[in-house]
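Written out below as structure tokens is the structure these notes cover.
Note that this complex is displayed minus one protein chain, with the remaining chains in position.
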Amino acid sequence: MKVYRLRIAVQFVCFILLVYGGLFLIDLGSRLPTFSCAYMDDRGGGCFFIGFQHMLNRPLGEFLGDAGIRLLKAVGIFALWAIVLNKAWCGWVCPFGFLQDMMTKLRTFIGVDVSRFAWMTRTRYRSVKYILLVLMILIPLGMANSVFGLPTLPRDWSVAFCQICPARLILPIFNGDFSQIYVDFSGSVRLILTSLGVILTGLFFTTAFVKRRFLCSYCPMLAALSLFDKIGLTSLKKNGQRCTRCGNCSRACPMEIREIEEEKTLTNLVTQDCTLCLRCVEVCPEDKALQATFCGVPIFTASQEGFLKRQGLPGENKTEKEI
Amino acid sequence: MSYFAGIDIGSATTKVAVIDDEQILGYKVAPTGVHCEETAQQILGDLLKQLELPEDAVERVTSTGYGRRLVKFASSNISEISANVKGATWYGAQAGVTVRTIINIGGQDSKVIALDDSGVTKNFAMNDKCAAGTGRFLETLCRIMEINVTEMGEVSLESKVPIRINSTCAVFAESEIISLLARRKEKADIIAGAHYSIANRVARMVKRIGLQETVFFDGGPALNCGLKKALEDELVTDLYVPPSVPQVTTAVGAALIAREESLNGEIVEAETA
Amino acid sequence: MRLKAFAFFLIVGCMPVGAQSREMGQAAVTGDIPMWIESMSWDEIRAQRAKMKAAMEASGKREENRSSEWKGRDQAGSAKKGNEKKRKTSSYMRRTYYIRSGAFPMLSGGIMSMKSDGMGHVSMKHVAKPQSNDHERMSHGAVDHGAMSVSGRLESGRPQTSMNNTVLWVTFPDTTVKAHKPKQRGKTSTVSFPSGDGGWYRLFAYNDLGVRDGTWVQLMSHGAVFAHGDEPDERKQDAPTGPGLFEGRPILEIERLCHDHDACYRAHTGHRLHVRANFKGNKLVNTPVTLTTGQGWSQSKRTDANGEAVFTLIKEDFPDEIDTRKSEMYLLTLEHVVEEMGMLGDEHFHNQRYVATYPLKVYPSRLDWESQTVGFYSLGGVVLVAAGAIAVRRRRRRLQA
Partner (left out) sequence: MDAQEKRQRLANKVKVNLAMTVREIFDAIEDEPSRPKNMAYFDRIFKTFTDGGKGAVPREEGRKLIGTYCLFVPEEIIYAAGGQPVRLCAGAYDSTEVGEEFLPDVACPMVKSEMGFSALPVLSFYQDCSLVALPASCDWKTKMGAIMEEHAPVMMMDMPRIKESEASREMWLSEIKRFKREVEKVTGVKVNRRRLREAIRLVQRAQVEFDRFHTIRKADTTVISGRDALEVLNAYFYDHAESWTAAMSLLNDELEERVRNRTSVTKPKAIRLMLTGSPMVFPNWKIPTVIEELGGALVADEFCTSNRYLHDKVAVDEGSVNDMLHAIADRYLLPCTCPIFSTTLDRRDRLLQLVEDHRVEGVIYHTLKGCHPYDLETKLTETLLRENGIPMLRIETDYSPQDVEQLRTRIEAFMETLTGKRRG
């Protein structure tokens, strides 16, 4: 079972669904825990964050009433999505992630080597996504409420995250809308935010040729989803005794997660950065050492012969392109 | 002109050698009987007859070997070690090599003797407890194989890959060899294997006292070229085997000692006079 | 600073539109005083809140500063426990709509300096049942409204227009239509209703001025506000009847036709404004529709055979300092006179005059403050720089190895 092919197929379908779904009158609501950007005209469902930021832009008092209820409702829907698919949203659904994977395909096709972070760097920057998430919650609140008597944030801060989010610039392009690639001069805040967006977009195009899923490691959506890691129905299990710590998994992991290799005791391996792409399970040569489960039912298990099959065996006339 | 005789009474054979002031006149080898003194007497007699010498021509007789004390008529007796050394060094001198190590494999014992440059015994190792690694072992082997002792060497040289004989005891080795024969193994391989197992044991003795060139190999089995080769392999050196019958070296040595004694005796007399 | 300069250059780049605006002749609002719905400016709301808060603190009530303006009003009015309860249960986002009448533009008052409050936009859109996509699209930059309260107030210092007969029709997202008679409370009279569902709340103010020297004058204005949230699943198609309505729809209606949704959602200068005039369900042909800008420039057009008229939202001159939130109030006015005798109560009239207005908030064109050119250039720049950096780094590492 060559999961990476299945995955690409699923990702492609989801991409079409989310980016062009609107054309087929598909609407999965606007609470999706994935970067299906709300700035796309023909999208089949909207990213949760934009609505989330708007909803938070209220005087605190109002959260005790309808506004609060509505917020809870929205978060509830989000949580429901998140619990069912868990991180698979990132690894299998997210259109932006799909684009990055495609860039990686292109890179490997050209034959550019992937480069990895030093361990310290990797761990140091892990917190970025959480910081972004917290900011995304605080900024709208700061717009509608004055904290410690400070003046409220100017309106330029509205949907601040969307302004820096590279998905806003890139995804609408697939709807033929390039207008999102702009710099806003109307105020210093807007100027900075939109320029950040442009810079990140530039990084998206360049880093794709040296790293896998570079931006995902800083994605607040990943952070938000990682709150449901342990209760998610889809999950990644590990049998420490069967693991030889051969390091194949952590090397193949697009997110450069080391726990999956180092852990011998922990069973649930959906770590904060995991996107459930199941690459690790694919490259695991030990029987039943790694296992992807849904509601506890194994759906994909590592095995020796499976590994060798995926490595293109048995077979003489295969080229290295296969892997 | 005075004559001297050396008698070496070994477990298997008795050797007698007669020399005069210069060289060896003759020697004789015969199996040791039950009454070794008579045998010795008789052999000596026969030898003198051969040499057309009168019965009493022999001035001094020195006996050596296991039965040396049983020879009443001997004027002196001496340990086979010294006798062996004496003989070996003499033969060495003849061939112009300085013997530093002597390997003597006898009928039921085997010894390794280390000499210094002046031919004086430094150290020696001896296996007289066990028949394995002695001529007797080879003889039993021949008996089982039904071949002649003298053929052994040539036969063994044909072997490509010898069969290792693990049993260190002659008796067990015997049964082992029989089983090997039963399994239709090449005789040559078996014999060669036996040679190597003997060589191995001897080599271990050599190692104990330390090997020095040149190595002098004598005793009956020295006639066996297969054993010689095995030893040379194990010791990683050439062996010097005296050209003439190598088992009499000890007897010759004894004779030489007899001569020396007589010379010394004369000197003594001269002094007293 | 340089960027500012660039921005200014861009503005200059857009000047032709401005120039065009100059060419338009000035035309006064003809006939009787119009009435229009207008959202209270955010500044005003803030000010009001502050005032209320101050008042409350003065009275020593520190707790429950949840929605101070209610507090304040209760002090003004009679603070009933019941009222308190009711209001606690559903926290209200107070939005105030003036139903103004008088000469447009008013040369005083908060119009010119009006700032949108970012809590949604007053705009009209003729979608009884917005499609999900539209719904989403409308949501840009908007935020839920707990509820709405509409207050009319009498403008002093202007030719008096009685607000006694004013009715505010609110069409809820589920298309139920409710009439609200403004309740008199102190100087202002307010109507409030919870807005649970998401979607468009269309306001239609109707004011029957009665017969004035033989003319039955009826003023009406349209407005709408979008509320976020989940749309109602079932819709009640009822055609209510009542003052100002004809078969559930305004008697005289300025219907805005939306081709470009974004423009409909947020009007920028340079956009086209496409309207249709309806009277009692039929299109009004060859009737003058007047667009008046906040600075008094106006342009009249007659509706064509389909009763439609197209305006180009001309550019007003904004200050050099570009402020995208600076918007102006434009007003569409439509008058219709029906030569028809009749009785209203005991008064005779020989013709009926309908004045409908369509207030419109116009923002400067995006082009004035967004630059895609710069966007693309800087994107390219970033890509090049980053790529170069990476290449250099790799090379160095390879040399090390």
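Letters A, B and C mark the chains as written, and numbering starts fresh at 1 in each.
We take it that contacts are C-beta pairs under 8 Å (C-beta built on N, C-alpha and C of every residue); 3 or more make two chains touch, one makes a residue touch a chain.
Owing to the predicted nature of the structure, the values given are computational and were not obtained by experimental measurement.
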item: Chains in view that touch the one left out, judged over the entire complex; value: A, B
item: Sites on subunit B contacted by the missing partner chain, in the whole complex; value: 160-164, 166, 183, 185, 189, 193, 196, 232-234, 236-238
item: In subunit A, positions touching the absent partner; value: 108, 111-114, 118-119, 240-248, 251-252, 261-262, 264, 283, 285, 304-305, 307-308, 311-314, 318-323
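As a convention for this text, only the chains that are shown with their structure count from here on.
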item: Touch-based graph of the chains, sorted into line, ring, star, complete or other; value: other
item: Chain ID, smallest distance between chain and overall C-alpha centroids; value: A
item: Rounded Å distance, subunit A centre to subunit C centre (Cα mean); value: 39
item: Chain centre separation in whole Å, for subunit C relative to subunit B (CA means); value: 132
item: Contact set on subunit A toward subunit C in their complex; value: 22, 25, 27, 30, 38, 41, 46, 51, 54-55, 57-59, 61-62, 64-67, 70, 73, 115, 155, 158-159, 169, 178-179, 181-187, 191, 194-195, 198-199, 201-203, 205-207, 209-210
item: For the subunit C and subunit A complex, residues of the former touching the latter; value: 3-4, 6-7, 10, 65-67, 89-93, 118, 132-133, 136-137, 139-144, 146-147, 194, 196, 228-230, 322-325, 369-372, 374-376, 378-383, 385-387, 390, 394
